[in-house]
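Here we show just some of the chains, and they stay where they sit in the whole.
Chain IDs A and B follow the sequence of writing; residue 1 opens each chain.
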Amino acid sequence: MHVMVDLCVVPLGVGVSVSPQVAACQKVIRASGLSHCLHAYGTNIEGPWDEVMAVVKRCHEVVHEMGAPRITSTLKVGTRIDRVQSLDDKVASVEALLER
Amino acid sequence: MHVMVDLCVVPLGVGVSVSPQVAACQKVIRASGLSHCLHAYGTNIEGPWDEVMAVVKRCHEVVHEMGAPRITSTLKVGTRIDRVQSLDDKVASVEALLER
């Protein structure tokens, strides 16, 4: 099962700036080789379910290893069995409608 | 790693009522034996990371098997390494503050 997620990891108890933890997650995501896209409120990641979810788990582990006592993440999880659709396809289909 | 999630499964392409799919997910969650609590906009589930995430995956599989071509779920994912906290503890600690 192919999945597209939007992951936003929020460490608690580390102060007000969370960019070091977000950057550490970004390294985990890049190292996975999965297709992904960082935006201002999370990161889109797509690929086989188990590989994507292993990345989400690894992000939690890495952020705890950096010292965060608590993490609350938000994950949107999209699957479809009618057709294959990539991250780029989703954006392109909306932009095509806007340009008409 | 212990995790507490809030899962809201939204099937697309099945019409306006989604309660049959939500009930099917509820059966998956109950069958897992994990601690859980249904509310009006999702279900809280807690337990070991891999067990909880297997339930989330099984929910997507079951809803697709029921005929939904597309699913978009929302998942909040909470982990903490400072102390153990159950679903009931979280609600109780807020209610204790309110009653003071």
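Note that in this section a contact is a pair of C-beta atoms (placed from the backbone, for glycine too) under 8 Å apart; a residue touches a chain by one contact, two chains touch by 3 or more.
This structure is a prediction, so every number in the text was calculated from the model and none was measured.
**Q** Just want to confirm the stoichiometry: 2 copies shown, so how many copies does the whole thing hold?
**A** Counting every copy in the complex, the total comes to 4.
By our rule, only the chains that are shown with their structure count from here on.
**Q** Nearest whole angstrom, what separates the Cα centre of subunit A from the Cα centre of subunit B?
**A** Chain centroid spacing, subunit A to subunit B, equals 19 Å.
**Q** Please output the residues of subunit B touching subunit A within their complex, sorted ascending.
**A** Subunit B residues touching subunit A: 1, 3, 13, 49, 53, 56-57, 60-61, 64, 69-82.
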